[in-house]
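Here the complex is missing one protein chain, while the rest keep their positions.
Chain IDs A, B and C follow the sequence of writing; residue 1 opens each chain.
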Amino acid sequence: MFGLNSRKDPFLKRPFCYFRKKRNTIDILYRVVGKVTTLMTGLRAGDTAEVMGPLGNCYPVEGVEGRKPIVLAGGVGIASVYPLLGALVGKAHLFYGGRTARDLLLTGELESLSSGLTLATEDGSAGFRGTAVDAVRAHLKGRDKRDFILYACGPNGMLKAASALGVDGYIASEEKMACGIGVCLGCAVRTPAGYKRACKDGPVFPIGEVLFD
Amino acid sequence: MFGLNSRKDPFLKRPFCYFRKKRNTIDILYRVVGKVTTLMTGLRAGDTAEVMGPLGNCYPVEGVEGRKPIVLAGGVGIASVYPLLGALVGKAHLFYGGRTARDLLLTGELESLSSGLTLATEDGSAGFRGTAVDAVRAHLKGRDKRDFILYACGPNGMLKAASALGVDGYIASEEKMACGIGVCLGCAVRTPAGYKRACKDGPVFPIGEVLFD
Amino acid sequence: MTDRGLQVRLGKLKLKNPVLTASGTAGYGEELAEFFDLSKLGAMVMKGISLQPWQGNPAPRITETPCGMINSIGLQNVGLDVFLREKLPFVRQWDVPVIANILGTDANEYIRLAAELDEAGVEAIELNVSCPNIKKGGISFGRDINSFSRLVAAVRRKVKNAALIVKLTPDAPVDVFARAAGESGADAVSLINTIPALAIDINTRRPLIKNVIGGLSGPAVKPIAVRMVYQASRAVKIPVIGMGGISCGADAIEFMLAGATAVAVGSAIFRDPMAPLKVIEEIGAYMKGRGIKSVSGITGAMAGR
Partner (left out) sequence: MTDRGLQVRLGKLKLKNPVLTASGTAGYGEELAEFFDLSKLGAMVMKGISLQPWQGNPAPRITETPCGMINSIGLQNVGLDVFLREKLPFVRQWDVPVIANILGTDANEYIRLAAELDEAGVEAIELNVSCPNIKKGGISFGRDINSFSRLVAAVRRKVKNAALIVKLTPDAPVDVFARAAGESGADAVSLINTIPALAIDINTRRPLIKNVIGGLSGPAVKPIAVRMVYQASRAVKIPVIGMGGISCGADAIEFMLAGATAVAVGSAIFRDPMAPLKVIEEIGAYMKGRGIKSVSGITGAMAGR
């Protein structure tokens, strides 16, 4: 959770992934969409901000076994799967989608971190024309889904479509958060066992555990 | 009126004097007391802020005639009387008060702009021990008050005391302001003719026109 | 945009766009006229007026709060006579509908004010029964449903030409009062007025407003105001004028989606006298970006979830 000291507006912290962690620094990869991310662009060396973390769980990589990992990232979801690509030691095929080519970042670096990289853009300006989920579906066509394990991070619509692919794996919820530590119950994710908290019980959930409308 | 773009908190602009005006720049002399003034200290070259002005009236200097001008400034009221000292072409005796010596700024420069400079501090750490109004009162002792004209700027308590000195002249109100342009009626100053607006009808009023509680 | 797509109607009153000034935040137009052409406004809502001139409350009258401000002006105003003699003729120089905001200490005063202003030809009269800053009359009508309905009906009988707008207090159930206003003959309701509030200086221990309690306005109240506009607009068929914390086009559109036919810009004028024009432009840009032909298509168009 990232917030700005000494301001009452914006009031809440915002959730971000640790994109890269070094000894004394943390890199955050972020897309400028609103109030806090706009203010982040104005920060300069010496300014202070409040960071609380790490919070929540991580993608489990032990379950991979003999399966081929597919990593699916939509938009800024790439920040979340970047460390995962490292943990999967270059074995994953990455499907990375955005609206246009301009939304796709770091593609060179990502290629070197994965066994294969498929880009997808809605307007066809780079790679596959369509969503990244469409690209995965095309990739899986005719193959045995049980040979794969899926990791997905992106907007809700994408996670819903990814969950319906029929492949086992995990999704990382991007539910809105207020506290990030489990006390507000704001980040509700619907599961067969009732609502769970994306921040504390997640953000990573096994596919099938999250019920979409 | 000075405010910070793109913020909803602090919500209102704040009133400041033009301390020094050059061709393309305006200097503001300010004391850090709260939200906006604290944010002002964090501004850096290239940052944007909104300034609306000049607004309101000025100290009239035509009325001086044969009288000896006394300028009385409390705290940051010095910003307001600084240009006045120039307009009075070095003829004024300046009485400048603060809590301690540390509150008194630019004393060297002020001395050169006035015919006499009397400092006053409540703790006696510089100049006269007491308020600047006390210092003026001492100065006037035994003299004919009709030989003087007074200009005062400072907190309400000081203006009240200054108004009671029996000397003709002007005071500049520091009433809180919301709009600065006369539409909110927030900056009410009580006069025999009803409430007037410090921002539009003032901030400078003839002594006697402002009624204090 | 000067085009017809921005036109809205408040009963019989046609406005060239849905953006008004909020009463008490634009004076009688004299000061704002130094900043922009008043005829660009949908309508000019005047500072509240009473039969006799009122002194108003002692200072301090305003204080800032998180994302907002508290005021207790106490309806300082020049009174009906000076209004008719000086203020109304001044604003008549511009081609802009004039809405007079009135406040009385009893029903008779409201009726006299309304009758004289109607006769003087103002385009609309806004009944302020919601000012938290005066002791007698006013808000007592806004909180008691029976005297409220009687007052609106009585004023209605006197007002022949002007549109009649009733300004509701956020301190009573707005759906109930909006409905009563409609049934008693109002052409529109407006809301919200400021919300009673208190701020204290912990150093001096004194209230930051001399009158202790004042009225809260500004962005802080917007979510409450949008909710109330939503509730009021679902309770009535007459148009609703929404206000409370509007400072940009997006804010205005939020109120319209919730059910407002027109909106008013209030305290935001204090930050930026040009705020009403900015709001008009940004509504136009929103419509253009989405191919919305008529601004009335936005009113009440909040989607279900």
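Keep in mind that, in the parts below, a residue touches a chain if its C-beta (ideal position, glycine included) is under 8 Å from a C-beta of that chain, and two chains touch if they have at least 3 such contacts.
The structure displayed is predicted, hence computed values, not measured ones.
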item: Chains on display which the left-out chain touches in the complete complex; value: A, B, C
item: Which residue of C:Pro219, C:Pro239 or C:Pro276 touches the chain not shown here; value: C:Pro219
item: Option from A:Asp27, A:Glu50 or A:Asp147 whose C-beta touches the chain left out; value: A:Glu50
item: Candidates C:Met46, C:Ile70 or C:Val240 - the one touching the absent chain; value: C:Ile70
item: Touch list for subunit C against the chain that is not drawn; value: 65-68, 70, 195-200, 202, 204-207, 210-213, 216, 219-224, 226-227, 230, 245, 250, 253-254, 257-258, 286, 301-305
item: Interface with the unshown chain - residue positions in subunit A; value: 3, 8-13, 35, 50, 52, 175-190, 194-195, 200, 213
item: Residues belonging to subunit B that touch the chain removed from view; value: 8-9
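Following the convention adopted for this analysis, only the chains that are shown with their structure count from here on.
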item: Length of the line joining the C-alpha centres of subunit A and subunit B, rounded to whole Å; value: 57
item: Rounded Å distance between subunit B and subunit C, as computed from the means of their C-alpha atoms; value: 36
item: Where subunit C touches two or more other chains, by residue; value: 66-67
item: Interface hub residues of subunit B, defined as touching at least two other chains; value: 8-9
